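Report on the following structure.
One protein chain omitted, others in place.
Now for chain A:
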């Protein structure tokens, strides 16, 4: 336990040193207390942002303030994540429906998706961990191997939603997005298993893999349109993919011949790595629950032995993306207790969840903690719920009610949603 703490601390120190080296703190008004950012009008962040509707309203005189809509305090009109700064911390922004349907829906909790239905809109709170990731992605050197960022924290603190925010940011920047919304679907779902044709030791998921290819095709159509293969792939005696064929054809081959879908993903990822290194595309790899790659699956083989995740072709192919053989990309993922087997869910730290093997494989990475709400965030969240008619008890709108909700939930985001549901 002590060694784990030391290693995490060491990683944090490395990350802070690295951040200092890229002069992060000077490029953006990085102040821990948000109120001080508001009062300091000379800070660069204050001058840079064009969308100051929310903040400037705080400065208005009492007479002016009477006419402000209360929505403006917990909500920002800025729906472009690339323009989010510390000024917007704790505020909600609306995600366009088409973006949400493309990327986020799969990896989020069912409870959260139900809430979205009740709210009639998709809103994500702009939080510090996401802004920290944006800073890193903005300032990192893309000639080096991809930077690895891992979000960790207690269950229900908003890791997946932070990841969704990051994905939206990269989508807005026109990056290619290679993502697994939730690793549990691969490892724990009942699905057909078959032996790999390429390597008999490995196992394939024909149906799941072709579904992934279909998703990838629909999401990244504009990026893969003009890319071609750099190598001839021989699938069997009669079936080959020649050098110079478009990537779309490669994907269509995988979709038509489900037997080769898993190996097709491997070939596709290889092509992406090569094209990214040529600076033709920028790639974000996002995996929700990476720690499952070093866990056992719930599937059993012919001898009734439990299959470890490392034996799966898909895991083998995605692990290659972590190796420093390519550049012009980044990895942002989460480690989640729910991706681990039931007996290994005691702690939330990356070393515990990844295990020794996984930790050494991922090293070096930047751990970023997603923790409970801050005082400002929790009030903004409650205001949002009241605005969306979610807290119906009139006593819940009063200060006493809010105090009680905050005390009972201890500012834990998921607990807060559960508590508010009954009010």
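A few notes on this one:
Keep this in mind: a contact is a pair of C-beta atoms (placed from the backbone, for glycine too) under 8 Å apart; a residue touches a chain by one contact, two chains touch by 3 or more; residues count from 1.
Please note the rule applied: contacts and distances are computed from a predicted model.
A chain of this complex does not appear here, and its UniProt-recorded name among "thioredoxin-disulfide reductase (NADPH)", "Small ribosomal subunit protein uS7 domain-containing protein", "Origin recognition complex subunit 5" or "Replication factor C subunit 3" is "Small ribosomal subunit protein uS7 domain-containing protein". Only one residue from A:246, A:308 or A:401 touches the chain missing from this view: A:401. Annotation: of A:120, A:143, A:190 or A:305, A:120 touches the absent chain (contact as defined above). By the touch criterion stated above, the residues of chain A touching the omitted chain are 114, 117-118, 120, 389-390, 392-393, 395-396, 398, 400-401, 404, 418, 421-423.
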